[in-house]
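Removed: one protein chain of the complex. Kept in place: all other protein chains.
Read from first to last, the chains carry the letters A and B; within each, the first residue is number 1.
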Amino acid sequence: MANAWRWFHQLGSPKYLFQKTGQWLPWIWGATLILLAVGLYYSLWASPIEVRQGQGHTVRIMYVHVPAAALSMIGYIAMAIAATVGLVWKMKMAFAVVRSIAPVGAAMTFLALFTGSVWGKPTWGTWWEWDARMTSELLLLFLYLGYIALHASFSDRSKADKAGAILAIVGVINIPIIYFSVKWWNTLHQGYSITEKGALNPAFQTPLFLMLAGIYLLFAALVLMRLRAEIVLRNQKSRWVIEWASGKTLERGES
Amino acid sequence: MSSWHEFIFMGKHGAFVWSSYFMTLVVLLGLFIGFRMMLKSLKKQVEVAAVAPDSKKQKARKLKVSQPD
Partner (left out) sequence: MILTLLKRELKVARRNWIGLAIPLLFFIIVVSLFPFAVSPEAPVLQQLAPGVIWVAALLAMLLSLEQFYRSDYQDGSLEQLLLMSSPTSVAISKILAHWLLTGLPLVVLSPLLGVLMQINHGVEHSAHTWVLMLSLVLGTPTLCLLGAVGMSLTLAASRNGLLVSILIIPLYVPVLIFGASTVTASLENMRYNGELAILGAFLLIAIVFAPFASGRALKISVG
């Protein structure tokens, strides 16, 4: 426990976090590429078409749609958790994490909407349906973009961080409220999900779980990449950043 | 999947399936390249600032001291 606590504190140090993420990234990318390669093989080639509901090949869209939709939610929750850590423990790196998740989460939300729409056309016969999930996802996209717009509107980064953190927390309290409101408002949906028993043929599970794992890791890798840039951005004047950028050790007292 | 033909045309839904995967690829690759370029350009900026003439660096240092935080 004490060790875990110390590790948590070390992660608050920009230098340590930068170095550690630099060490992790190649491994994460390796695992991501392997999982995605196998996942794509299964999802585009070695899996059957859907017959029972007559979706045919369009079931393959699910293998990118479901991970994107899941990550759009998880990303926002992760932002709110990091924001809470930042506000409660006054940990500056947590704010950098919040800022780094935002663009990747927004991209996932956009992809969930796009693939959902493309899936909807052949399945429901329409590009857009105001159903609970798609509508919530659209509002989630607005929440992400709102955070990014708010963070970009301050000249003082520490104010931007704190204001953004409060917005992320307020947003996360609202996500379930928005979801249930929208669901109540229009209960029309296909009812197709992995948690529903019997809805998902085991033959579809292999590609789905592979793609879920692959895209989760890809998400983490992208967030860490953005985080590394964010750390450098925030510590441009630090000695270790200059040493890293110029590739040489500075003498004591210099800079 | 039984043939390359089927792989490309996906029944009659090739456009739908492939556009989903293609858009996912474009967006995620875009993020990857964007983040990479961001880190690279930051690195360059820091490097340029570090090898700048001493007089300028002196100034920057003074400015930095006068800032709170």
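The rule is short, and it goes like this: a residue touches a chain if its C-beta (ideal position, glycine included) is under 8 Å from a C-beta of that chain, and two chains touch if they have at least 3 such contacts.
The shown structure was predicted, so the numbers you read here are calculated from the model rather than taken from an experiment.
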Interface partners of the hidden chain - shown chains only, full complex considered: A
Identified contact with the non-displayed chain, of A:L167, A:L212 or A:V232: A:L167
Just checking the interface: what residues of subunit A touch the absent partner chain? 139, 142-143, 145-146, 149-150, 153-156, 159, 162-163, 166-167, 169-171, 173-174, 177-178, 181-182, 184-185
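As a convention for this text, only the chains that are shown with their structure count from here on.
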Starting from the mean Cα coordinates of subunit A and subunit B, work out the distance between those two points in Å. 16
Subunit A contact footprint on subunit B (complex, rising order): 1, 7, 10-14, 16-17, 19-21, 23-24, 27-28, 31-32, 35-36, 38-39, 42-47, 49-51, 57, 60-61, 64, 69
What does subunit A use to touch subunit B in their complex? 44-47, 49, 56-58, 60-61, 64-65, 68, 103-104, 107, 110-111, 114-115, 118-119, 121-122, 158, 218, 222, 225-226, 228-229, 232-233, 236-237, 241-242, 244-246, 255
